[in-house]
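Every protein chain of the complex appears in place save one, which is left out.
Showing chain A:
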Amino acid sequence: MGQPDKEPIVQLSHVSLAYQHGHAQSATILEDVTLSIQRGEKFMIIGPSGCGKTTLIKAIGGFLKARQGEVTVNGVPVKKPGPDRAFVFQDFEQLFAWRTVLDNIVYALQVTKHLPRRQAIDKASFYLELVDVAAAADKYPHMLSGGMKQRAALARALALEPDILLMDEPFGALDAITRNQLQLELNTIWRRTGVTIVLVTHSIQEAVFLGHHVLVLSSSPARVLEIVDTSQAEDLDSPAFTAHSLHLQSLLVRQDKDLIREQVVPLSIVQ
């Protein structure tokens, strides 16, 4: 199994985040977050509902300025969003409704990489093949199922060949079976491309299964509770998997009542 390089690609040092509305500033959402993400690893973010997971990943994406501290990607302070950090969102509205699935990707390639159309089509087709939606290439997004839309969005993000793939609960709105399928495929894609993945999730199982590291946030204002190394726990039946799951669960128990209820089901059954 591939191991990430020991070279940080994302670094946050003492970062505090808040939303700015005109001149008013919201209460602090995240406080004093320090972490580093290695190039090529799969970094999971988990925490109670509403604690600030989306806010954190938005800051890495450059959509939100840090109130204090600094976010750097490749050693450079993040100032604004860019295609080097491709975002995959939870909701199904991220594809452009007025373009076919293929054209969604072709357009993204034309504006970011200035590829000629012919070349962009080839590349787009390759990534659609990779995420297994090539059959829907000429359809408009509204004709696709939720799972296919997320695959297409993933294909668009991958086609940008970003340094980092930022995913905010990308499979959150999918049924369990589709979700598991996409988790497996994401792993395959990661093995083939070696892209760094930062993924927000509500599911402990997903975090342990996919992640090399799992960041656990506390309830608001969110702080880093622990960053758990789960790189050895990829086999769902391994004792390490169970141990990590239980550990994460116990960390979150005090934080989020909903999460406990969701996870009472023995984890082995989920798969």
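Assume contacts are C-beta pairs under 8 Å (C-beta built on N, C-alpha and C of every residue); 3 or more make two chains touch, one makes a residue touch a chain; residues count from 1.
Everything that follows uses one rule, which is that contacts and distances are computed from a predicted model.
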Which choice in "Beta sliding clamp", "ABC transporter permease", "Sarcosine oxidase subunit gamma family protein" or "Dihydroorotate dehydrogenase B (NAD(+)), catalytic subunit" gives the name that UniProt lists for the one chain left out?
"ABC transporter permease"
Hidden-chain contact residue, picked from the options A:Glu93, A:Glu129 or A:Glu226
A:Glu93
Full-complex touch with the removed chain, picking from A:Pro8, A:Pro83 or A:Gly172, is A:Pro83
Would you write out the residues of chain A that touch the absent chain, in ascending order?
61, 63, 80-83, 85-87, 89, 91, 93-94, 96-98, 107-108, 111-112, 140-143
